[in-house]
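Here's the structure we're looking at; comments come further down.
Removed from the display is one protein chain of the complex; every other protein chain stays in position.
Moving on, here comes chain A:
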Amino acid sequence: MNDHFGGVVEAVDVVVVGAGAAGMAGAVALAGLGLQVVLLDEQGSPGGQIYRGITLAPLSRRDLLGAEYAHGNVLAQALASSSVRYEKGAAVWQVTRDHQVSYLRDGRLRTLQAKAVLLATGAMERPFPIPGWTLPGVMSAGAAQILLKSAGLAPTEPVVLAGCGPLLYLLGWQYLRAGVPIKALVDTTRPEDYWRARRHLFAALRAWPYLRKGLELMRSLRSARIPHHTGAEQLAIEGEEAATALTFTVAGKAHRIAARCVLLHQGVVPNIQFSQSLRARHVWDVDQLCFSPVVDPWGELDVPGMFVAGDGAGIGGAQAAALQGELAALGIAQRLGRVNAGQRDERAGPLREQLALNLRIRPFLDALYQPKEANRIPADEVIVCRCEEVTAGDLRKFVALGCAGPNQAKSFGRCGMGPCQGRMCGLTVTEVIAKARGVSAAEVGYYRIRPPIKPITLGELAGE
């Protein structure tokens, strides 16, 4: 059998893309159901972003990061003792609708032909387009957490955390435990956000472990007497060659905090590069303010045999992701004749109960930490597309000239055509254009994503 480029193809039952919570749990469950599974992952060790470096982190670091992080080791150990063929350092650059998965590993191109594919590519942080966000010294909170998880690194000088969302407070809590000084927590959450979230509080109370953890985080940040500015608006980074300060206003009063390191966060969104490249149906999620692929109860896309599990199908967190991975495995096993529909549904029952329990907290979190419009749809001078340096004002000019959506914005001014292939600007571009046109984000749509999903040279493609 040959691939689309004439190379040799290896046939396997199932390919799982991504070794985070959903991918590890899904792959192990598939192998347990008697299927031959290849798990491909870009990193050097399993864990994805949430459990990044879990198999390599020294005990002291694992302890510092907390019990939720340490839980990743249970999944990693199950993976290690399973029959799953785990391939690290594998950059998947193409997945086709007929279940071919092409990837680059050790400079060599390989292609697998699967009967079904499980995409477990997780989430990425929502872009935070504010003035100066491209300056060195400004990073996402997730990036700083990855430095802590994978290398035991933290900011040298007192750091400023800005934005909103569980990950931002979790990082603050982890920094406190590590003895890393925090200069300020600049919170964009406002009193009306609590008001909006309150109608979901009852459901959230039934997900008490999550809520308790969140309250603990906030309490520890408060008792550490970290300056906490709530209701922050008009955030901007100062600096010429690198960040020197964060400026913002609270109730109209201007603030300036000098810092070389500013960490931004306003939630995570599904990484939809692969499901988009498959031309699967996506919808605009009005609560999570992002595009999510449409999946059935087993995670199957409207492309037969193509499944999505975990945050890539909508944000639910690590525990929900692992359960979705197991559910997708059952759906795939039934598809491939390893179990019948009755067996599948019976085994799925307890998993669905747990999943529902895990997802109860989401509406509350989504409402409480909904990113502010000003931090999603920025002022004219703010860079939206970091690669090609296209500003929100440029986009608005394109719209005035007749640009209707993200794909046209490419030809108007190279927006989204740099190395990141629109990953960092996609959502912002959709929302800026939608607002300028006075239509919904759903109507504007998203970039048309094409392979290669990861950079690959012509030499590598030619097998040189």
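The rule is short, and it goes like this: a residue touches a chain if its C-beta (ideal position, glycine included) is under 8 Å from a C-beta of that chain, and two chains touch if they have at least 3 such contacts; residues count from 1.
The rule is short, and it goes like this: contacts and distances are computed from a predicted model.
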* Structure fact -> Omitted chain per UniProt, picking from "Stage 0 sporulation protein A homolog", "(2Fe-2S)-binding protein", "ABC-2 family transporter protein" or "RNA polymerase sigma-70 factor, ECF subfamily", is "(2Fe-2S)-binding protein"
* Asked: Which residue, A:Met124, A:Leu221 or A:Ala333, contacts the hidden chain when the whole complex is considered?
  -> A:Met124
* **Sole contact to the chain not displayed, among A:Val12, A:Ala70 or A:Leu147** => A:Leu147
* Spell out the interface residues on chain A facing the chain that's missing from view. => 42-44, 49, 56, 58, 60-61, 64, 124-125, 134-140, 142-144, 146-148, 150-157, 178-180, 241-242, 260-261, 271, 386-389, 418-420, 423-424, 455
